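First the structure, which I've put down as structure tokens, then a few questions once you've had a look.
One protein chain omitted, others in place.
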Amino acid sequence: MSWSYHWGAMMKVRLARVELITEVQPGTFLLALAAQGISQEAKPGQFYMLKTAQEADPFLPRPFSWLRKGEEGSLGGNRVEILFQVVGKGTARLARMRPGDQLQALGPLGRGWQWDPAKTPLLVGGGVGAASLVSLVECIPPEKRSCVWALVGARLGKQLWCGQEMSRLGARVLLASQDGLEGFHGTVLELLRREESLLIGAETEVFACGPREMLKEVATWAASRGLPCQVSMETPMACGVGVCLGCAVKISGSGGYARACQEGPVFRSEEIDWD
Amino acid sequence: MSWSYHWGAMMKVRLARVELITEVQPGTFLLALAAQGISQEAKPGQFYMLKTAQEADPFLPRPFSWLRKGEEGSLGGNRVEILFQVVGKGTARLARMRPGDQLQALGPLGRGWQWDPAKTPLLVGGGVGAASLVSLVECIPPEKRSCVWALVGARLGKQLWCGQEMSRLGARVLLASQDGLEGFHGTVLELLRREESLLIGAETEVFACGPREMLKEVATWAASRGLPCQVSMETPMACGVGVCLGCAVKISGSGGYARACQEGPVFRSEEIDWD
Amino acid sequence: MEEARPDLGCRLKRLTLPNPVLAASGTAGYGTEELPGRAALSLGALVTKGISLEPRPGNPPPRIVETPCGMLNAIGLQNIGLEAFLGEHLPLLRESGIRIIVNVFGETEEEYARLASRLETQHGLLGLELNVSCPNVKKGGRAFGRDPDVLHLLVKRVRAETSMPLWVKLAPDGVEPLEAAQASWEAGCDGLTVANTYLGMAVDVEQRRPRISIGTGGLSGPAIRPLTLYRVWKVAAKAPVPVIACGGVACAKDALEYLIAGAGAVQVGSGIFGNPGLYMEVLEGIRSYMIKHRMSSLEQLVGSLEGMPRVSF
Partner (left out) sequence: MEEARPDLGCRLKRLTLPNPVLAASGTAGYGTEELPGRAALSLGALVTKGISLEPRPGNPPPRIVETPCGMLNAIGLQNIGLEAFLGEHLPLLRESGIRIIVNVFGETEEEYARLASRLETQHGLLGLELNVSCPNVKKGGRAFGRDPDVLHLLVKRVRAETSMPLWVKLAPDGVEPLEAAQASWEAGCDGLTVANTYLGMAVDVEQRRPRISIGTGGLSGPAIRPLTLYRVWKVAAKAPVPVIACGGVACAKDALEYLIAGAGAVQVGSGIFGNPGLYMEVLEGIRSYMIKHRMSSLEQLVGSLEGMPRVSF
């Protein structure tokens, strides 16, 4: 550790320009941000803290996984895309941004997906959480993507944009919707159990992102099948950089907590105390 | 007084659409708002309380005089223009609005200029305060405007948009700038004193709007020349409708206060306790 | 028909109101002003601007300044005095049908007592709210609210003068609210308004002078909501009389937080300034929430909070 990193880290704060903002499915927006070097070092599963620069309320920045770096093959690193769902005032404010507006972006942050090229990824994504899995697919070399299985579920059939995107990137995608209007009629977990013989190979590793209850069930399922499993945990965050201790995730055994922004957001599922 | 007015008054709150927003001089914006009936009953010198609807901060709406109702001769009443200068966070937020955005507008409010057609107006405006005098010119029948004298002063020569506008509407305009780049080199008060023989007629009535110190000097000058004088007072406001008592203006003699939003913003200059 | 219209009727000890949404003192005038969109008649009740025996001119300007998600005010209890209120406004209010609670303020115990006994004899008033918590006047007001013993004597004295429903509006600072609350209920009040504004200040850095003429003012608005919510919960957990919440309500969710935390009714204060439709928005929002959560009466909502630790005195 050297002290110069204080200055190195400063490079992570950028005023980014909104390049594009578009509602890809009801209530969910694709946001493209441009800033020098913004995605240069972004690894799949990492996140950014976004905030409108001049406003006092919302007070805190909001964490968002990155989705894509943009045009495949582009060398840039100066562009990053986020997929977000409007759930409260921060995301509502974000949805009112227009191309040309500026946003403060801090990142990339946290510890993302740890992908071992010897493994065959089985991705399980619920709702907009699947965005973080898209980044993983994008980072897998195109020729290897056809081995990737991706299960994406949502409440409504029209909320499966991420699944379509992973399919476009070359993964083998199965969709599930609770209204049955797209893919399997049911939850992504039901789909997972139903298709497991198809999905599990010798080198399968599970990568899951979505609501906590879903992650817990995926983790239990993976454990019972003897599969390694990584999960991306969502918690409220204030700083995003490990200093506020607001993003505590209970760690199994120890009685202690890890920081979702620093030791996470991606954890090995057995690290988590799920109760 | 009848209780139905509670419902009548409700009609004064509108969600208005930004039709146009443009920087007419450095730091000063022209904002055109459209909403059913918004300016139908607007009298010159009245004001609106404007606020972005969804945001918790800034907490309070901001008062702005209206400038024009739009295209001359239009019957509409569904459009109103505001001229505002960026001085703090509310006006900075306003300056970031774009055509199509919505603003909450409450108004027209308060007691405006009392113009007696038998009188010859002598308007004295300082800075963006002159906006409220533009509304007075616009409400004077075109054939009478050539009798109107308007003196408009600003710190910089490039801040005299209101003067040009009054001139366009047909008033006789004299400009003053402290940088000397437009019109008289000096303050509007110096100009007033210098040209007073030209400006004062038998039926002259003074209408002044600008910083408090300027108003005080204009009032003193008018009193010494025996001219009636009206002044528009700016105070911080919270409610704009007479209930919070936040907009107190000290009234001469009584030891009491009037409400700028209700008994004002326009007062006869002798009503005010200037000290 | 599972979606029957829920009953918003609000029973505050001896006082029954059609709904729990009230206008807070000093933010809705005397009830007779032109209140755009305020639908005063639809309110559970409107609490008047604070009224004193004699007219008061109030403080010199500037009296208000905006702060982050809030505002400071130091109006100084400007008001037209009791007799002018009774002569000029009360007849109009009676005619209007608006439900009125009168907020009163005195500099001495004697003044509070006289206000109470004079108002006791008037028709068309639902109750009294004693302001013992105004931070913006030199004498009286908060001086009573800060010392539980003094407050107890004051409330007892006023109680002796009037049989009307009597609420005490507590200060949120300078005193432990639960102690002031206890002093008040033991003296026989019918309700506790929690709370008034918080003493604060703001500085004009260019002039290096206070932004409020008298130096300090009272903070209101959403900024204070988490603080007042805590006080409401704490007092409601112990008080044998209803708590009327007041502080920072800017949408229906805010009012619901208070009701769930134990408030029997909620006052909307300075939030109305930026959103003249707020009274109706809060009222309709509570109604929708009750429908969504299948609640048929307000009692099911009030105090329904779970998972809090125990309150100790």
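Chains: A, B and C, in written order; residue numbering restarts at 1 for each.
Here is the rule we use: a contact is a pair of C-beta atoms (placed from the backbone, for glycine too) under 8 Å apart; a residue touches a chain by one contact, two chains touch by 3 or more.
Because the structure is predicted, anything quoted here is derived from the model rather than measured.
Within the full complex, the chain left out of the display is in contact with A, B, C.
Of the listed positions C:L86, C:L153 or C:A202, the one in contact with the omitted chain in the full complex is C:A202.
Touch with the chain that is not drawn comes from one residue among C:I80, C:A143, C:I260 or C:I291, which is C:I260. Contact with the undisplayed chain is limited, among C:P18, C:P57, C:G174 or C:G277, to C:G174.
Take subunit B: the residues that touch the chain left off the picture are 56-57.
The missing chain lies against subunit A, touching residues 1, 3, 5-6, 9-10, 12-13, 51, 53, 56-61, 104, 106, 235-250, 255-257.
Listed for subunit C, the residues touching the missing chain in the whole complex are 67-70, 72, 173-174, 176, 198-203, 205, 208-210, 214-216, 219, 221-227, 229-230, 233, 248, 250, 253, 256-257, 260-261, 289, 304-309.
Keep this in mind: only the chains that are shown with their structure count from here on.
Using CA-based centroids throughout, the chain positioned farthest away from subunit A is B. The distance from the centre of subunit A to the centre of subunit C, each centre being the mean of the chain's C-alpha atoms, comes to 46 Å. Taking each chain's centre as the mean of its C-alpha atoms, subunit B lies 36 Å from subunit C.
Across the assembly, subunit C contributes 68-69 as residues in contact with two or more other chains. Those residues of subunit A in touch with two or more other chains are numbered 56-57.
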